[in-house]
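Remarks on the structure that follows.
Omission of a single protein chain aside, the complex is shown with its protein chains in their original locations.
Letters are used for the chains, namely A, B and C, taken in the order the chains are written, and counting of residues starts over at 1 for each.
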Amino acid sequence: MSTGNTSADNTNKVMLASDYQEGAHPSIIAKLAETNMMATEGYGFDAFSQHARHLIREACQCPGAEVQFLIGGTQTNATVLDCLLRQYEGVIAADSGHVSVHEAGAIEADGHKVLALPGMHGKLTADQVERLVMDFEADGNREHMVAPGVVYVSQPTEYGTLYSKAELTALSRVCHEHGMRLYVDGARLAYALASQENDVTLADLARLCDAFYIGGTKCGALLGEAVVVPNPSLIPHFFTLIKQHGALLAKGRLLGIQFECLFTDGLYGQIGKAADEKAQRIVEALRKRGITLYCPCPTNQVFFIVSNGQMAKLGEESVYSFWEKYDDAHTVIRYATSWATTDEQIDRIVKIIEEL
Amino acid sequence: MSTGNTSADNTNKVMLASDYQEGAHPSIIAKLAETNMMATEGYGFDAFSQHARHLIREACQCPGAEVQFLIGGTQTNATVLDCLLRQYEGVIAADSGHVSVHEAGAIEADGHKVLALPGMHGKLTADQVERLVMDFEADGNREHMVAPGVVYVSQPTEYGTLYSKAELTALSRVCHEHGMRLYVDGARLAYALASQENDVTLADLARLCDAFYIGGTKCGALLGEAVVVPNPSLIPHFFTLIKQHGALLAKGRLLGIQFECLFTDGLYGQIGKAADEKAQRIVEALRKRGITLYCPCPTNQVFFIVSNGQMAKLGEESVYSFWEKYDDAHTVIRYATSWATTDEQIDRIVKIIEEL
Amino acid sequence: MSTGNTSADNTNKVMLASDYQEGAHPSIIAKLAETNMMATEGYGFDAFSQHARHLIREACQCPGAEVQFLIGGTQTNATVLDCLLRQYEGVIAADSGHVSVHEAGAIEADGHKVLALPGMHGKLTADQVERLVMDFEADGNREHMVAPGVVYVSQPTEYGTLYSKAELTALSRVCHEHGMRLYVDGARLAYALASQENDVTLADLARLCDAFYIGGTKCGALLGEAVVVPNPSLIPHFFTLIKQHGALLAKGRLLGIQFECLFTDGLYGQIGKAADEKAQRIVEALRKRGITLYCPCPTNQVFFIVSNGQMAKLGEESVYSFWEKYDDAHTVIRYATSWATTDEQIDRIVKIIEEL
Partner (left out) sequence: MSTGNTSADNTNKVMLASDYQEGAHPSIIAKLAETNMMATEGYGFDAFSQHARHLIREACQCPGAEVQFLIGGTQTNATVLDCLLRQYEGVIAADSGHVSVHEAGAIEADGHKVLALPGMHGKLTADQVERLVMDFEADGNREHMVAPGVVYVSQPTEYGTLYSKAELTALSRVCHEHGMRLYVDGARLAYALASQENDVTLADLARLCDAFYIGGTKCGALLGEAVVVPNPSLIPHFFTLIKQHGALLAKGRLLGIQFECLFTDGLYGQIGKAADEKAQRIVEALRKRGITLYCPCPTNQVFFIVSNGQMAKLGEESVYSFWEKYDDAHTVIRYATSWATTDEQIDRIVKIIEEL
């Protein structure tokens, strides 16, 4: 999440402030128009939603999974974590994790503590988690403390970095050895799945996690996140709890139709691939120009460190996201690509970078 | 809310189970398609949302009002009531009110008691409310009790009935004389505003209420509810609290575009009027046929009492909502009309009723 | 709970406003003095608490029960119900139940709805509960509603009435047949156990309930309630949840010592018996004088209906509790006896009643 340099007139600029600045992938809009007059049941009992669930279960190679469609990321995290956590438990997360900083206290509003650990480019390690748990278990006062109950990671992270299959497997092992659950926030999952550096599949997620979500909002949908619970008995009455959290859409078809689109003919994969490839062109241009990346950028987000002069020049022709001050003379900024980014836009950005 | 007789094959039946069974009014779909490729800021800071807010403030004749777009009804009620209630307060509502029964405990999940009063066709009276408050204030144990803090009413009610301007004015007076706030759930507000029997305008609501919402989901939008807070200082940091409740849409434009449509060229009024008129044709047919209405039906919902035989016949050619058992031989069912209902459908329904 | 007529000068009046108006039974005070200088572990790990737990398990004939000492009634109800209820569940209670009206919304503050049913002299019937559950299970919208999860009853009730063993057995059966739990609030349990009309033992409670508490505060202790969970696996990490609810006493010995006293040499039984007998002398006097009881009064609380003139006379020589207006000319008031009530006080009260 971030704020683009959008106060000035942005006409004719290349807009790369975020991956949720346009509407939805055109095939989604087309399908919404095409199905508009059909009367269906509400609350996700329509045939579109049922079919979308089926497609997702297949993609996850997990025929027994419960799949529910929620609306947005914060809502999904708050709802699922409230379902996964017992009252005496908290959720371990990187200090840069969305649940740690950018959900306005939604997790705590539901009664749960976020146990923040310092992340490395947004990532936690199994070792860190295990150390926290071992320390907790060894603490004479542990019964006066919040027990670690769930580990929250995002794939890709808020910094666009990736967990490898080995890393996720280690996290999953630590969780399950210590009676915890593993939850993966996949707000931008399309960009992880499509990354050249990725070795984690949907089936891996379904095998390693206790719950995860496949992001729609930031991956080409108007809105929507598909929660997958590989073992549904873990969350009894999930539907009612979604309703209680205000996360149940009356016209559930709106979510069903979109995820049906995304999981038909490989669209979700294509959206991720196209955006990742465009982002990698920016990465390459930055490297050539000698501009330092802030962190590895294997997905659709490119974080890099520019001098204030460079930032001003970039701002003349593009809209980026301000990320944070690096030092007095430098700033970390971000470009994010999406299904809506064109080759022409990337050509322009590459040229601007070359001329910095 | 209800369950239609949808288990059987519904091909060729007249679908009147609810007013949210189709997509969205065609002009909304068209506007979404047309604006799809524009890049905008997120979280409701886009120009569509700003313009929609302006249009709503004008329609409410309340230029200083805060207008925020949320996603669904339960979410809106839970969020706004959590903002309006202090911790030691509860919300007075009719026992049939949506917040009392059909929100899966969302109000209580946020920490607030619903103080239910018996409703008459879904309505509360100012006298009832005043009596509750006076009893509370006279109670020696009142400091051990939940204080009444907000009165919740729906316009139209869950039974499609209407508060008159005099009734709302009386409720508003009681609330403000006793330090309470008045909140109106307008999930189906279009059908109230357009009703022949209605004398309450948006400007009246803005003048009499402390907060209310203008329903989108059930009035022609894909999703969305516009919350109006006439005096914004009543809810400081409303934006952050919306975020905390998981009610902030990343692509806020989706809400802005829809409410811009609904409040341009009188569309919201037309949607209400068309549906109300069609419902009144059903009402008239039922009266002619001598079938008893369950309650006054001045808006788009028609509740009526049928014998089990009649219900079976209606079910052969239409989809209605089962409401409740009336007695062993009779049932209360509902037809709901909407922007999507056609004259031909009503012709068929009228004919079926005549032949019952 | 109630407010006595205590604004005037009460010197020399017979004080029967409540059963918690004096300190503690003298043997408790003596034991506190005697053990004062012993150093013990905190948080209930001291030997007094351990021994008191053992005595209570024996009295309940339930050697495997978990016994935890909490501080007050509202706190105990809120803590235990929060532990017994899942997030999608509410608690069924009589509309006069302490959790329904006199806990300032503590149950809702923890996120749970109270599903109130009309009580008869404070009591629920198994039939009422079963009807509510069957209606819920048959409701097409039940997944949008709060599920009944726990039944709360008080023994004796807030009106001093008693559940028979048959009635409690029926409630227990309904609960367990429908996947619910039964919880008994025993704030005044001593007076139930000692009543001539009682046939429910501690062992019955341990057999029939999923949790209950043995009241200390209103039965001769300075403070304290002993929660019994016959099957401890029902509430994992109960200790931590008690801490989280602010219900864990640092000097847990204060609770342990008191319950050790109460469950040694039959003191708890004697306290109940003495108070009940004194209350029955008042009941008899009222009957002789032709004054109507408000409800059956088999325990230590006597509710009766007096004319306003009679009330004034009683107020000259005694302190009672105002309960509620009966009609313009009559009022329901209450006398409550306790371990501290003397025969001389009752003699005076009986004489006053005779002369009304």
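Simple rule for what comes next: a contact is a pair of C-beta atoms (placed from the backbone, for glycine too) under 8 Å apart; a residue touches a chain by one contact, two chains touch by 3 or more.
Every value quoted in this text rests on a predicted model; they were computed, and no experiment measured them.
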> Per the definition of touch given earlier, which of C:52, C:109 or C:190 contacts the omitted chain?
Replying inline: C:109
> Which of these, C:59, C:314 or C:340, touches the one chain of the complex that we don't see?
Replying inline: C:340
> Given the contact definition stated above, which residue among B:10, B:40, B:217 or B:244 touches the chain not shown here?
Replying inline: B:244
> Of A:109, A:228 or A:255, which residue touches the hidden chain?
Replying inline: A:109
> For chain A, which residues reach the chain that was dropped from this view?
Replying inline: 1-3, 87-88, 90, 101-105, 108-114, 140-141, 143-146, 322
>> Just checking the interface: what residues of chain B touch the absent partner chain?
In response: 82-83, 86-88, 111, 143-145, 147, 236-237, 239-241, 243-244
> Footprint of the hidden chain on chain C, which residues?
Replying inline: 4, 6, 15, 17-18, 20-24, 26, 29, 32-33, 35-42, 71-76, 78-79, 103-106, 109, 217-218, 222-223, 240-241, 243-251, 253-254, 319, 340
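We adopt the following convention: only the chains that are shown with their structure count from here on.
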>> Need the central chain here, defined by C-alpha centroid distance to the all-chain C-alpha centroid.
In response: B
>> Give me the superposition rotation angle from chain A to chain B, based on Cα atoms, as a multiple of 5 degrees.
In response: 180
>> Need the CA-centroid distance for the pair chain A / chain C, whole Å please.
In response: 51
>> Need the CA-centroid distance for the pair chain A / chain B, whole Å please.
In response: 33
>> Using Cα averages as centroids, what's the distance between chain B and chain C in whole Å?
In response: 43
> Could you say which residues in chain C touch two or more other chains, in rising order?
Replying inline: 87-88, 111, 143-145
